[in-house]
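Missing here: one protein chain of the complex. Every other protein chain is in place.
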Amino acid sequence: MIVDQVVGTVTLVYDHHVRLLNEKLTAIQHDFHRAILSTLHVHLDHDNCLEVLVVRGKSAEVRKVADALISTKGVKHGRLTITTSGAELK
Amino acid sequence: MIVDQVVGTVTLVYDHHVRLLNEKLTAIQHDFHRAILSTLHVHLDHDNCLEVLVVRGKSAEVRKVADALISTKGVKHGRLTITTSGAELK
Amino acid sequence: MIVDQVVGTVTLVYDHHVRLLNEKLTAIQHDFHRAILSTLHVHLDHDNCLEVLVVRGKSAEVRKVADALISTKGVKHGRLTITTSGAELK
Partner (left out) sequence: MIVDQVVGTVTLVYDHHVRLLNEKLTAIQHDFHRAILSTLHVHLDHDNCLEVLVVRGKSAEVRKVADALISTKGVKHGRLTITTSGAELK
C-alpha cells in the first residue's frame, strides 16, 4: 500500500423517498470513483437506507468525498471513519 | 430458514450516466425491500457499475424483483442466480 | 424500526496471515449473528483486509459484538460507529 494513503469508511443513513437524493449521492460517488473501493447498501426499513462506502486515497481526497456525501440535503446521519493509513499497516 | 424460501443473487451491470437509471433501480429495490437482504455496489470504471443483490423470499417474489431490475432500460447485463432453497439447506 | 434499537458499523483492519484470526472473527460473528445484518470484506493488499459489519440491535448487544471483534488479538484497527437509533429515524 502507498504510504501516504488512508483507508476508511463513510457511513450514511438516509430516506430514499427524498426526491433525487439517491441520484445525487450516486453522482458524487462517481465523481470520486477512484477513491471508492466498494459500497454496501442495506435496507433498514421501508424508508431508511444505510450505506457504507470503503474509501481509499489521499487524506484530502477522502475527506472531500465524505464531506460532499454527508452534507447532501436529506442525509440524516453521516460519519467518516479513518481506520488506518498505509504507513501504520507496515 | 423457512422451507419454501429461496436465496439467490441478482447481478446487474449498467452505466450510471443513463438518465434516472439509478433512481429507477433504487425505486424497484425499495418496492421489494423485504426480499432484498443487502446490495453491494462496485465501481468498475468511470462509466460502469456492478451491483449484486442478495435476495431471499418466495420463488415467485424473487423472480419478480429480478425481472423488474434486469428489464430496466439501460441495464447492460443482468442475471438471477438461485443458489439454494431453505429445504436443501436442512 | 424498533425504537430502542441502534444501527451502526464496525470497521476492522487485520492481517489475514495471523494464525486462526479469520476463524476467530467468524466465530464471534456467528455467536452474534442476529445483530449482524451484513459484512463487506475488501482485500486492501496482499496482507491486509478491511471488514465492515452493519450491526443492528440493542445498544448493549451491539457494543458487545464490537468489543469482542475489536479486542481480538491481531486486529490492527477497529472502530464502532453508532450511526443512528430507531427513535431518531422517526
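Per-chain numbering from 1; labels A, B and C assigned in written order.
In this section, contacts are C-beta pairs under 8 Å (C-beta built on N, C-alpha and C of every residue); 3 or more make two chains touch, one makes a residue touch a chain.
Computed from a prediction, not measured in an experiment: that's the story for all the values here.
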Which residue of A:21, A:37 or A:62 touches the chain not shown here = A:37
Query = Please identify, in ascending order, the residues of chain C that touch the omitted chain?
reply = 16, 20, 22-23, 26, 29-30, 33, 36, 38-43, 45-46
Task = Could you list which residues of chain A touch the chain missing from the display?
result = 37-38, 40, 54
Remark   = Across the whole complex, the chain not displayed is touched by chain B residues 1, 7-9, 11, 13, 37-38, 40, 42, 44-45, 47-48, 50, 52, 54, 56, 76-77, 79, 81, 83-84, 88-89
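Rule of thumb we're sticking to: only the chains that are shown with their structure count from here on.
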Query = Hey, how far is the Cα centre of chain A from the one of chain C, in Å?
reply = 17
Note = dist(centroid_CA(chain A), centroid_CA(chain B)) in Å evaluates to 22
Note = Listed in rising order, chain A residues that touch 2 or more other chains are 38, 40, 42, 45
